[in-house]
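Starting off with a structure, shown below.
Just one protein chain is left out here, and the rest sit where they should.
A, B, C, D and E are the chain letters, set down in written order, and residue numbers restart from 1 in every chain.
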Amino acid sequence: MLSGWGGGRQGWEAIIELALAEDIGTGDVTTLSTVPAETRAHGSMLVKGAGVISGLQAAAYTFWRVDPSIEFTPLVCDGTSVEYGAIIATMEGPARSLLTGERVALNVLQRLSGVATLTNRFVAEIEGTGALIVDTRKTTPGLRILEKTAVRDGGGHNHRVGLSDGVLIKDNHLAAIGGLYRVTNAILSARALAPHTIKIEVEVTTIDEVIEAVEAKADIILLDNMSLEMMTEAVTIIDGRALVEASGNVRLETVRAIAETGVDLISSGALTHSAPALDISLNFELT
Amino acid sequence: MLSGWGGGRQGWEAIIELALAEDIGTGDVTTLSTVPAETRAHGSMLVKGAGVISGLQAAAYTFWRVDPSIEFTPLVCDGTSVEYGAIIATMEGPARSLLTGERVALNVLQRLSGVATLTNRFVAEIEGTGALIVDTRKTTPGLRILEKTAVRDGGGHNHRVGLSDGVLIKDNHLAAIGGLYRVTNAILSARALAPHTIKIEVEVTTIDEVIEAVEAKADIILLDNMSLEMMTEAVTIIDGRALVEASGNVRLETVRAIAETGVDLISSGALTHSAPALDISLNFELT
Amino acid sequence: MLSGWGGGRQGWEAIIELALAEDIGTGDVTTLSTVPAETRAHGSMLVKGAGVISGLQAAAYTFWRVDPSIEFTPLVCDGTSVEYGAIIATMEGPARSLLTGERVALNVLQRLSGVATLTNRFVAEIEGTGALIVDTRKTTPGLRILEKTAVRDGGGHNHRVGLSDGVLIKDNHLAAIGGLYRVTNAILSARALAPHTIKIEVEVTTIDEVIEAVEAKADIILLDNMSLEMMTEAVTIIDGRALVEASGNVRLETVRAIAETGVDLISSGALTHSAPALDISLNFELT
Amino acid sequence: MLSGWGGGRQGWEAIIELALAEDIGTGDVTTLSTVPAETRAHGSMLVKGAGVISGLQAAAYTFWRVDPSIEFTPLVCDGTSVEYGAIIATMEGPARSLLTGERVALNVLQRLSGVATLTNRFVAEIEGTGALIVDTRKTTPGLRILEKTAVRDGGGHNHRVGLSDGVLIKDNHLAAIGGLYRVTNAILSARALAPHTIKIEVEVTTIDEVIEAVEAKADIILLDNMSLEMMTEAVTIIDGRALVEASGNVRLETVRAIAETGVDLISSGALTHSAPALDISLNFELT
Amino acid sequence: MLSGWGGGRQGWEAIIELALAEDIGTGDVTTLSTVPAETRAHGSMLVKGAGVISGLQAAAYTFWRVDPSIEFTPLVCDGTSVEYGAIIATMEGPARSLLTGERVALNVLQRLSGVATLTNRFVAEIEGTGALIVDTRKTTPGLRILEKTAVRDGGGHNHRVGLSDGVLIKDNHLAAIGGLYRVTNAILSARALAPHTIKIEVEVTTIDEVIEAVEAKADIILLDNMSLEMMTEAVTIIDGRALVEASGNVRLETVRAIAETGVDLISSGALTHSAPALDISLNFELT
Partner (left out) sequence: MLSGWGGGRQGWEAIIELALAEDIGTGDVTTLSTVPAETRAHGSMLVKGAGVISGLQAAAYTFWRVDPSIEFTPLVCDGTSVEYGAIIATMEGPARSLLTGERVALNVLQRLSGVATLTNRFVAEIEGTGALIVDTRKTTPGLRILEKTAVRDGGGHNHRVGLSDGVLIKDNHLAAIGGLYRVTNAILSARALAPHTIKIEVEVTTIDEVIEAVEAKADIILLDNMSLEMMTEAVTIIDGRALVEASGNVRLETVRAIAETGVDLISSGALTHSAPALDISLNFELT
């Protein structure tokens, strides 16, 4: 079990810096004017709901950036399922520093745990089907890496992180290319110019496009907003020659039926753009 | 009506930079490898839901940062209520640039419009009561200013922006101060040390604390998680000597009853931490 | 007593970074070419004047940023009055690092102690009157928070920190609004749109405007450049219904008479824009 | 005559960014809540004192960063002497933007004009002596380049900008080197290791050290805190073999006598660390 | 043909900022002290060697950042082969700005053209073999994206850009995993945890490892430092079931024989870490 923020560089630190800057502004006047500098406190993070925890390392980093003398001790690992009332971390340090860092740490932790919790519900729905739940680029601005980690903490898998680590030819790319055989042309063009180390995925909406994509040797075929019947037919046609991903109208009520069509991957933007926060609070007592 | 991003400095630009950096990484390989540099396109932003729009200026800025030659034209103002199918903005420019900026612009716009839409539903619920819906510091990391603007676009009002522009003495501050008369002591201490230009608010949970806060001349009294009866009693006791704010258990089903107790302000973190995104998409065609 | 820079994030670190960058440039050639890397030194900070010290934490941070192995020990607290010859801090560490950090640390400390010293003279002048000396936004670019702290160290109080934590309607705002009842209109407009957590202050220059401001329920009324007689009349009219602040022509020779008119606050830009530096030097010896 | 900020990169932009950030914070609530977005205004910068102007380009940049649509027109050049009542610049643009940028622009301009004005008084004192007034590194943190420019605008000359563009061996370097012949050793060491493109200056306090410095072929010899007699003797000994700089106890009353000893350069930290601001104000009217 | 820097965001701008900052420091004293502000000049970029041009857009950006009023006109496109004496760009503008930007623009252009030129020689050597020349991560710090573009300008192809857009299991990863079947285990582990959008490559040094990699379904197999005979055998075994990449001992004299073993890709760090600069100079004349 990690004891606070490990210290290794993660890549997501900038959003925490920004969040602290916007919250603290020119100083926490309430705390500075009411709490003596020498007061020390002990805090406990209490979960007021059931869910999957994600973001403890980011919370640890938040307190570390406010005051490196705060000792933050997570009691569970990211990815743990907890019930109402669980204490997931404790912290010790100057009361002023704890009060100043509290809100940003909770904002981050609540949001990421919300993402992990929602992902986990989708994963549970499709248990046993062999399909994977994957995220999208519809993440909260600035939180991309943390939310992608939260999806994994919830049992999901990650799609590409951003525009530079995967080729995904979408409807608007095809519109910009235009003409006949544009699916084929796009795939050939990407294969010629993109690094050979990343796969080529294409979004299709008709069976004709599915066939074109398979023949042009797409690595991954994204079935966008297809009916269950059409998806089943597409899976049959593709027949293992490419990975098959489904997207569109993915809800808790519909996801199992989608998984049962035989697709390999089911992606949903809602995992990150519409997950409600998990309620977590922080209780202080003097030490 | 504004024509794109005005150009004046807003204070929220950093989150857009961060979002573009995390999305674009070392370059949009799909677009660069499949769409010719000289292709130009026209795009329309289509709302696929009903709601209140917020974030058009941030979307305009996003495209401007990707490529200043993109012409972004909003067709409505922030704060406008729209129905399913509304076109809220159009854009013209190099297809590559439009494709590269699309996702970040939509992520920002969808989230902010989600906040404005949810705020608007709360505001509608309490119409005629005289109370105001206000936000909290439970905002998305990095999006504080944009989300506070979205709350105003939805008809709500803003609480303090961060820790430096308002004194709000909360339960954890009182815990850190300790002892008898801690509400009084905290208020006196804040009045002595904080700038005289910001008001002093204190969070209370009992009628005794309400009385103590009034007598210590708090400017604003925050009734936290009180029953409707207790709130009514508190309002009667305070009797105009301080602004009264209610928080805790604020939902669409409960908010009107809370407003009818006579409180001045009702604050809810859910406006910003749990608002589902408004569905908005971008359709391109060649020009 | 603190032992060096506490380590908690303060908000003013950026100006120290900038000052070090502009001074060190691509390296301290004198020190690198004349002092061996292994030489260690002991330094003492000596005050060559009488005054109030401010900025020791910023000085400690400066040396910490040059070399975290420097041990900086303040011998007095910020806010202490000292006489000529006082030693206010000592430091130990690599001679190269001490020599490289010396100038920036002294530049910061001398300026802030100059502000605290001048503030203290104003405060002494009005002792017993009940009025408070407050600062303005006429601070040195980049040093806002540090100079506001220096004012408090000198016994003064702070006005709003910047444009986002207080409403202050000045002559140029009124000019931009124009028309009859512009004082009233400005106050009403600010009350409707600004967060309810910050007070509304208005600058007035005539008795008519004083009356208008009181009736529109301004929280603070700033009497700008009024004669002593007019100030006395204004205080009588306001009669406790708003805080009263005086500004304009505030000098050591005039400040007591202004305080005796009964105003609550006296603000002066000279505290920060024209305070002469307190002379402080650093003496090294080998260890 | 320049028309606003030229646009070329200057190196001092960072301090303006910092000053705007600390002043504007999360937004100028007064202006946003009281002045309509469409109001336009005309402003005039009025000097309320006599002095030498410096910083117009920085002021122009400040307004440009707040809103590039502001048109800023300087009416005089930096370095111009003006009398009470001079209008030195006008500006046109959105009233909101002008109000938001006003304070930072004035803070910069008042300080720099204060430095130019004070420098100019020293320069006038020594007219005809052949000596030059030069600045030091005792500048305001973050304003180094702008203040060095202000010194030139006032008729002074610049010493090295920072630690990397000149070798200046001071008392604390000599203390760190220690031993006999430390002046000689320091000069030889610097000549061997520092770039051959920068001169070597050494600070001396006795005639013996003067002789040692000349013999070791110092390029510049800094006479620190010497009596007029000792300075005269030093000048005679050096006899043109090095540039001679005087420092210490340089005041308006003493500077001419120092110049008349025959030194080439007289440096004073007071030019930048203790110059009182020149009073400049901004008047708006609607357009 | 582009006319100067297009203005769209590229991702490599930071290194130009850094290069300008380190070169200009606190200002170009030579130019400022010898060339009048109003002098205008015309410059021509002359190639003094034969090679392939790369970096014109970066050079354009460099001048744009020094002074947006400079007009930079490229006369050829990146990727063009030129002979000794070719003029590849002209520029017009204030002489001071041209002089200040000259060195950084040339440093960037010479280095990138050097990379494109060397790449082109490798590509020419293997013409007709069907193999591709690809780069590595052995790039100049800060210039990754620009150098990868230079490789493409020279006719080569890109390997992954960095650690996040490709899985490449190298000898040190295998050492850290340890045990039997570590090639297999590493591939299975990467397939389970890495995004499904990037390919999995493994570095092997023996025929046994080749077999293990094929059976574990690696997407790309990197033959490191193998003899030509071993490479030929590996290609036969792999038989199209994975892409085959060769690395190690790749020189102009050896590259064709490597290509003729039938590998798909040949990677060489020397393309970027040891390419000599192409000699390019800038000639000014007054206008």
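Some points to look at:
As a convention for this text, a contact is a pair of C-beta atoms (placed from the backbone, for glycine too) under 8 Å apart; a residue touches a chain by one contact, two chains touch by 3 or more.
From a predicted model like this one, the values you see are computed outputs, not experimental measurements.
The chain not displayed here makes contact, within the full complex, with A, B, C, D, E.
Of the candidate positions E:Arg152, E:His173 or E:Arg256, contact with the hidden chain is made by E:His173. Considering the full assembly, C:Pro94 is the residue among C:Pro94, C:Gly114, C:Pro141 or C:Gly269 that touches the omitted chain. When the missing chain is restored to the complex, the residue among D:Arg160, D:His173 or D:His273 that touches it is D:Arg160. Where subunit A meets the chain that is not shown, the touching residues are 7-11, 144-145, 148, 161-162, 164-165. For subunit B, the list of residues touching the undisplayed chain reads 22, 25-26.
Those residues of subunit C that touch the chain absent from the view are 20, 24-27, 65-69, 94, 96-97.
The criterion applied here is as follows: only the chains that are shown with their structure count from here on.
For the two copies, subunit C and subunit E, the CA superposition rotation is 180 degrees, given to the nearest 5.
Interface residue usage between subunit B and subunit C, two copies of one sequence, is largely shared: over half of the residue numbers at the contact are used by both copies. Comparing the chain pairs B-D and A-E, the larger number of C-beta pairs in contact belongs to A-E.
Between subunit B and subunit E the centroid-to-centroid distance comes to 44 Å (mean Cα coordinates, whole Å). Of all residues in subunit D, those touching 2 or more other chains are 22, 24-27, 144-145, 161-162, 164-165, listed in ascending order.
Contact topology of the protein chains: fully connected, every pair of chains touching.
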